[in-house]
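All protein chains of the complex are present and in place, except for one that has been dropped.
Each chain gets a letter, A and B, in the order it is written, and its residues are counted from 1.
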Amino acid sequence: MSFEMFLFYAFAFLAVFSAVAMIGFVRHIVAAAMSLVVTMVSLAGIYVLMHAELIAAIQILVYAGAIVVLFLFVIMLLDLRDGGLGPAARGQNLVKAVGVGGTVTIGTLVVASVSGVFSVNPLVESLPEGFGEHRALGIALFTDYALAVELVGLVLLASIVGAVILAKRKID
Amino acid sequence: MPADPQWIEDALLRWIVFVPLGTALASGLLLAVFRRTLSSSLVVWMSCGSVFASFGLSSLSFAKLVGLFGEVPVDDVPPRVLIDTLYTWVGVGVGNSAFSADLAFRYDALSAVMCLVVTGVGFLIHVYSVGYMRADTRDDGGLQRFFCYLNLFIAAMLVLVLADNLLLMFLGWEGVGLCSYLLIGFWYGDRQNAYAGSKAFIVNRIGDFGFIVGILLLFWSMADAGQPAVSFRAIEAGFGSVASQTLALPGWLGGGEIGLATSIGLCFFLGAVGKSAQLPLFVWLPDAMAGPTPVSALIHAATMVTAGVYMAVRLSFLYEAAPGALVVIAWTGGVTAVFAALLATAQNDIKKVLAYSTISQLGYMFLAVGCGAYAIAIFHLVTHAFFKALLFMGAGAVIVATHHEQDMRRMGGLRKKLKLTYWVMVAGVLAICGFPGFSGFFSKDEILTSVFFAHELPGHVALYWMGVATAGLTAFYMFRLLFLTFHGKTRLPRGRRGELDDPEDTMMWPLQILAVLAVLGGIIGLPQFWGDRIGVAESNSLGHFLASVVRLGEPHALDAGVVAQLVGGVLAASITGFGLAYVLYISRPGLREKLEPVLGVPRRVVARRFYVDELYDAVFVRPLVIFSDRVLSRGIDAGLIDGRLVMGSAHAVRGLAAHVLKHLQSGLAQAYLLLMLAGTVALLAYLVT
Partner (left out) sequence: MSIPIEHVISLSALLFVIGVVGALTRRNLIVILMSIELMLNAANLALVGFNRVWSVTAEGAARYDGQVFALMVIAVAAAEVAVGLGILLSLIRNRDSLNVDDASLLRW
């Protein structure tokens, strides 16, 4: 097992473990948010392993740095005394959900392997210089994908307006 | 019957049809635009003018055709047909299986005779209609509409008689049926009239069914023999090769085989039976008298109802190969003649008497066709057109003069007031009864002579005596009509007696022309026997003219003794009929009451037409109505379609939504999420596999 593979499995284990912790057994809502941060940072590490350095950076900046902080702001705003998690997940539902989820996962993997989507293209070992770094991706974003960038900006604007309207105390 | 492969193209023919057709369409359009404000005199002039123009064109073509007869034939068979091909109407297939039907008109001797009768008599009736419809007292006179229909009828009838192929003929055939329907129900404000129009149309559908089956049967048998064709020229040329084929009859008809020619002939004859109101489809014609009297004269006496006879004669080459069909035709004609004449004796409505008389005379024509005497059938058709149109229009004059009184029991004594009408009616009555020298005498005598000599026809002696009996009955009911209407004391209501007079001149001068024709019309087909007596070398000009189209048959071996016997028989029967009518309605009217206990029941049965209408009503109409109402309307439409399918599906959707689907709308966001996930997974599974 190469070092790369070791890192991947380590990050993967961290991600899965903290994700399960987030939905399953943490007692406090802040702990859940922290688990989410762990998952996201782990994923950022995997992105680096896959030569997506800019994505990894943005993952940490936006998710860990912005989104989860936003969650925490709201949690603090609400001043939750009982941990905020309310009634624990219903046991029956959890069993059902795990059954459905496991079936779906295994089914997806089996279908995917059988249909051979993963083996169509052999991995290219010698990537172009600077692959996945900010310069190359930035050029791609502002040339080929300029329209998508503009549109996503519009989506963000709309969501900001929507969030402001929703968060206002009174609609007047 | 000479085959005539050659013909002469003549572009004039189309205008015979197009002039009245165009006028009908033009006046129809004008009527649609201007409605009631459309000048009636404009329509009248257009209408009468177009028919007269059509008559003129027919005469021109006639002269041209006769000119061909005079030419010295270069070879054996000179062309004696004018053809006007406009364009290929239907063209399908290639090579051997190619088949085309042209929009083409054919003007041969037979078409010429029909054409001249239709346009000539048609023109006179148009002129007569001007006066008749003007005298109409109903609110919705609809003069413009009337002439529009009438012109359309003339055009359709001309298509029928001028058609060069069966398809075009069928177009005209249906066209005249449509116009007949429109004109019978012309005063549609009265429900009875609309009903009579529908009845005529529906009864004719039965006949048209036979016509269509006949066309298809003929076409397919010809196509099987490799000669698909519908034009009369091609059929006549190619029919010989299939005439001897036979068809296997289905089991429910008793199995066995029937000659192809016979079965085709019978199918066409079914069409003729419907159109010409023969037994058993005659019931529509008496009811058709609901239409205006000029319509009765034109459509239901002189022209349209004779289309069946025309078709049978047109297809005579086919019937020549089908002796079985000819027997059926002869017997149908003979039985219808005597049956309808019997019914006519008990009618009190002046127009109904004439309607049954028409059926009876058409029976005579079919009797002639059945004997193979096609030219004589056409001869009677022509003379009948003259005298029956005259009688109808005379009756119309009486009806106008008495302000729409049609019941003869309330007439009487009109002779002194309507002098001119009386004398033209006398001419018509004498003509139809076969007074020696009058037109009906020759044509009827010829028919009975043909029957008398038709040894190959089973039961021709019985048919002959039926013909003689019909002649006697004809004399009786026609003189009964004359006596009841014009003789004796007036039985008109007091208020109407004052201002009685002959109608206006536009009605009277067509009557006088027709009266002359009815008296003298026999000249065109004067039998050779009588021609010899008055020193005419070749007298039967109509017969010789038609010989280019139909087989004329061997001249009968006539000597003075046989002729005396034949003419004597008919005259004796007619005089008996006349005498009976004179005794019962002029000299001893009291006798009728005395005979009532003896003859009352049979008279009532005859007056009710042997309950044929009631029989049809009970057997066909009522079960159909009940079936339609109970099963189709209430059961299928209201029950199944409305109840089960329309309302049922609505109820099912509502029930499903109210009891099942509403649970999907739980208000729980996570339930929606689960459903969305299931849908996504299903979609993915479908896309991936």
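Keep in mind that, in the parts below, contacts are C-beta pairs under 8 Å (C-beta built on N, C-alpha and C of every residue); 3 or more make two chains touch, one makes a residue touch a chain.
Note that this is a predicted model, so its numbers are computed, not measured.
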item: Candidate in contact with the missing chain, chosen from B:I534, B:A560, B:V598 or B:A669; value: B:A669
item: Residues belonging to chain B that touch the chain removed from view; value: 662-663, 665-670, 673-674, 677
item: Residues of chain A (touch criterion as defined above) contacting the omitted chain; value: 2, 4-5, 8, 12, 15-16, 19-20, 22-23, 29, 32-33, 36, 39-40, 43, 46-47, 49-52, 54-55, 58-59, 62-63, 66-67, 70-71, 74-75, 77-78, 80, 84-87, 89-90, 93-94, 97-98, 100-102, 104-105, 108-109, 112-113, 118, 120-121, 123-125, 127-128, 131-132, 136-137, 140-141, 144-145, 148, 152, 155-156, 158-160, 162-167, 169
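We take it that only the chains that are shown with their structure count from here on.
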item: Distance between the centres, which are taken as Cα means, of chain B and chain A, whole angstrom; value: 92
